[in-house]
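Once you've had a glance at the structure underneath, I'll fire off some questions.
For this view, one protein chain was removed and the others were kept in their places.
== chain A ==
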């Protein structure tokens, strides 16, 4: 028997690490703005080709064709360079986007010296044409709605500055510049927040899995040993009893630490009640839960967990040293059912006024109060020599189709059974 125990504790502890921990870095979601950057790159390339066509049509009439060619070559170089840099997340720095703005502005304003006065007045396109606008898309993808709007306004202003007059076409350009900046910026903001949310959820999931793995391993090893030491120490008495008491304190402390550390909540702020209750199992307490998580809003899960713990504490105090307890958690979909049973002596008849029972009633009222606050029922069933059994039923919040599915076969116990 002794060797069996030793043998069982060991493999349990040894085997746990076999589940490989999740790969580092896999908890980061890919940047949701990447598609926007690709779109920006595409737009800039198309805008450059567009500029190339206009250049071929107009180059002979330019006031300074050589300067125009230089501007065009610089555009080509800058287009290629930024497309390359914006392709990877590391290249999308604030500094690059700022330089991008400066380059686009300089090349745009250089048209002051390229185009003739007539071309300018006739509203013919500059060498950069709509390529100028791609600085707005870069800024809005990088900085969001505010940045996009501001840079759109800057682009529109420099347009007025270059032309030196205002007409309906230019108003349209203004609306397009600022509008595109705001709209793309909004898309970028949305993409960024959803990326962040996804990353958070992935991290939470990884943390929960790790916590559960740790909890299981601690439960299978340390807690069982501490419980054993406490029990044996108390039996031996004297100095051993003191050691046993200390072990017991640590057991309780560790257990509540494992149970109370708020498991990183899921996206909807739900907690797996099954995982939390499982921690309460000891040599004397058998916990039975479904294999799948029982997800409940975190405050409700905490409340129900405390109720179970309170009921088990009560068993510890009143049911005698040899008493065993069983906890059963059932998820009926619309309703959560928890049963806590012990095989102690039960509550003797005619002891209603006894001090011990007074203590029990206090606990019973506390359990009932908490369950009823959640719209549920708590019934206590006991008979002399037949232990006590709590049955706690709580409706799952937000459930509208409360059909009596699966509940058939349960008798509703009356509190008056005692």
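Assume a contact is a pair of C-beta atoms (placed from the backbone, for glycine too) under 8 Å apart; a residue touches a chain by one contact, two chains touch by 3 or more; residues count from 1.
Note that in this section contacts and distances are computed from a predicted model.
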{"item": "Among \"Natural resistance-associated macrophage protein\", \"Cytochrome bo(3) ubiquinol oxidase subunit 3\", \"LuxR family two component transcriptional regulator\" or \"Putative DNA-binding domain-containing protein\", the UniProt name of the subunit that does not appear here", "value": "\"LuxR family two component transcriptional regulator\""}
{"item": "Contact with the hidden chain (one of A:332, A:347, A:380 or A:394)", "value": "A:332"}
{"item": "Hidden partner chain, touching residue among A:286, A:366 or A:379", "value": "A:286"}
{"item": "From A:132, A:219, A:276 or A:370, residue that would touch the chain that is not displayed", "value": "A:219"}
{"item": "Residues in chain A touching the chain absent from view", "value": "1, 3-5, 7-8, 10-12, 15, 18, 216, 219-220, 224, 278, 283, 286-292, 324-326, 328-333, 339, 341, 343, 389, 405-406, 408-410"}
